[in-house]
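As you look at this complex, bear in mind that one protein chain is not there, while each of the others sits in place.
Think of it as A and B in the order they're written, each chain with its own count starting at 1.
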Amino acid sequence: MSISVRSESPFLSTLPGRYYYDSSIYAQEQERLFSLLWVCVGRADALLATGAYQVVTVGMESVLVVRGSDGVLRAYLNVCRHRCARLCDDLCGQLKGSIQCRYHAWTYGLDGKLLGAPNMMGHEQFDRVAYGLLSVALEVWEGFIWVNLADRPAAIMEQVQGPISERFGSYEPLSNYQLALLKVGKSISYVVEANWKLIIENFLECYHCGPMHPELCHLLPGFKSGKSYVAGEAATLADGVEAFSITGKASRPPLPGLPPEDLRSYYGIVLMPNILLNFLPDHVVAHTLHPEGPTRTRVVCDWLFDPQEAARPNFDPMDVVEVFDIVNRQDWDVCQLTQQSMTSRAYRSGGVYVPAEHHIRQFCDFVLAMLD
Amino acid sequence: MSISVRSESPFLSTLPGRYYYDSSIYAQEQERLFSLLWVCVGRADALLATGAYQVVTVGMESVLVVRGSDGVLRAYLNVCRHRCARLCDDLCGQLKGSIQCRYHAWTYGLDGKLLGAPNMMGHEQFDRVAYGLLSVALEVWEGFIWVNLADRPAAIMEQVQGPISERFGSYEPLSNYQLALLKVGKSISYVVEANWKLIIENFLECYHCGPMHPELCHLLPGFKSGKSYVAGEAATLADGVEAFSITGKASRPPLPGLPPEDLRSYYGIVLMPNILLNFLPDHVVAHTLHPEGPTRTRVVCDWLFDPQEAARPNFDPMDVVEVFDIVNRQDWDVCQLTQQSMTSRAYRSGGVYVPAEHHIRQFCDFVLAMLD
Partner (left out) sequence: MSISVRSESPFLSTLPGRYYYDSSIYAQEQERLFSLLWVCVGRADALLATGAYQVVTVGMESVLVVRGSDGVLRAYLNVCRHRCARLCDDLCGQLKGSIQCRYHAWTYGLDGKLLGAPNMMGHEQFDRVAYGLLSVALEVWEGFIWVNLADRPAAIMEQVQGPISERFGSYEPLSNYQLALLKVGKSISYVVEANWKLIIENFLECYHCGPMHPELCHLLPGFKSGKSYVAGEAATLADGVEAFSITGKASRPPLPGLPPEDLRSYYGIVLMPNILLNFLPDHVVAHTLHPEGPTRTRVVCDWLFDPQEAARPNFDPMDVVEVFDIVNRQDWDVCQLTQQSMTSRAYRSGGVYVPAEHHIRQFCDFVLAMLD
């Protein structure tokens, strides 16, 4: 059997198959891409109290994110400076004013300073300042916590401004959604047996929406065409549909800051490297990707609501949760199906993007540039 | 401790231990041997209806075997030509006249031609002929389906004629068994934690039959000697034994085409690379080997019967199934026991074949030649 030569095709190629399963390419991605970019790790409102913490894996590192007594969120490598025992081994929890290593009782302030080390604090050659926790850069942008393992991180705006502006037509419309104020009403964690890039590539095109997402296309009929969006233009809810909910009925008012022209709009945006945002009139859905290996990704999907709505006693987000939960499972199914063929000789030099998918190639080229 | 030097032995050596566990040698075997030879994947009578399909792994590829509306069996790489999603993810099933990719609804005929691709069929630069399914060579030989991933496969007869002729004395006696007509009466799938070559080497010698297979030797007492067969000469059922069944009684007539001299005969043949055939007077047993890794092999054992017998309402194959099921489990036990020592320094330059096993070395040399 022989395989047609891709280079003669008038259409763009995907990345070669090995980019989706090779463990050394995956290690490079973790080392260069996920360790040099800002990586989204969760919502700031999940860590409100002093000492509230979470532990996340970023690149190859376990990172501890904790709220200080001064109200500031900080991030550290989750390792003791003495013999490197992991400091916190739960995924989240509450510290009592300090961080103590179980092994030899070295104790750090929530600000990372070394407060105690048995028998060592009075030692004349021991420079306690040199043994504080190793800081990791942290920024809160629009209520999302981002960390960056690079030596000299770029400003986070350099990373997020472009995609936001490109999608809305300018950066300003983002503020209509008051993202920083929204509250998580529901969160679902999925394990997808596929490379993280297949999940982003899936989100980047709607060519699959017609065949794969009947429920989604019922609410947003423009998706049936399979075409990509036009910069600045929203997808629009179907006539007769009140809201992006499983029933098509609205259970809550639109977000308070929305202008009239966006009361029936949907916008989807990828913020590299690991968050997908979906803007709806009365809620926002955020998918955060956590690569766990070359062929496995954990995806946390958060449904965000106006804080006044989320605080109502009888608040029930399930009418809108159900829609994206269905769409998510449909997408994971085909991402996994595609992952299974990445090792085939048929994909050795990649597959083909049809014209409606040609913009995905920019994503591939961005990844390649980061790995160079 | 020191290990005796094999080269001084008057007996032949086995392959060095690493040939039985090294993952790079295994990958070479899959790439060169299983991807260049015809590989048996099952019985043609399992896929009778138009659209009936099975999915098999050959070398590193998932291969789709399907019966066309013209009655012809064909094989394809089980991947969509667009973004390479796996087309069929069940092991077998029934297609309704076409093969559709779930992801973007590209649709292929059972003959592999691209029939539909949303938004693309009218695209002036889209050459639909170039995007048909990737064909894999397929032949049906004596009711067995064989596929071949090579660019220019040799004729299948070049692969099967030699071993058949060598064992029976000539190729013609094979036709006595009317293999193509036989029906599967029982099938058992085993997972053996051993390299596929250990299973073939085990089948190639009867030096272990006395110690390991009392039930087998009771029926075929010549096996106790441990000697290999003589070309053209059968092993013969014991005096007082009617049939190769657990009771020694016959439950069905001999195969209709058998000449008198084979009414009490047993012949065993290896067809490289992955099928073991056992010819008995009233049935044939076929072991098909599916390597699943350097130290794991799935073996499917099919018991084949005269179609008239198999169609009887009260047909019960278990009296003969039981014999080879016992023999199989005894063999897998010692194959697994041997696998465990392959990493030992004692096997670094291999073990020793006694004279009754010297012919196995030809198999080893064939494998080595394929890997060169």
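Criterion: contacts are C-beta pairs under 8 Å (C-beta built on N, C-alpha and C of every residue); 3 or more make two chains touch, one makes a residue touch a chain.
Remember, predicted model here, so these are calculated numbers, not experimental data.
Chemist: Have a look at A:Arg18, A:His104, A:His218 or A:Arg296 and name the one touching the chain we're not showing.
Modeler: Residue touching the absent chain, from the options given: A:His104.
Chemist: Which listed residue (B:Lys96, B:Arg152 or B:Arg345) would be found touching the missing chain in the intact complex?
Modeler: B:Arg345
Chemist: Can you list, in ascending order, the chain A residues touching the missing chain?
Modeler: Counting over the whole complex, chain A touches the hidden chain at residues 60-62, 77-86, 89, 102-105, 117-120, 123, 125, 130-131, 134-137, 149-151.
Chemist: Need a quick check: the contact residues on chain B for the chain that isn't drawn.
Modeler: Chain B touches the chain not shown through residues 1-4, 9-11, 14, 17, 207-208, 210-212, 226, 333-334, 337-338, 340-347, 351-356.
Definition applied: only the chains that are shown with their structure count from here on.
Chemist: Cα centroid separation between chain A and chain B, in whole Å?
Modeler: Spacing between the chain centres: roughly 47 Å.
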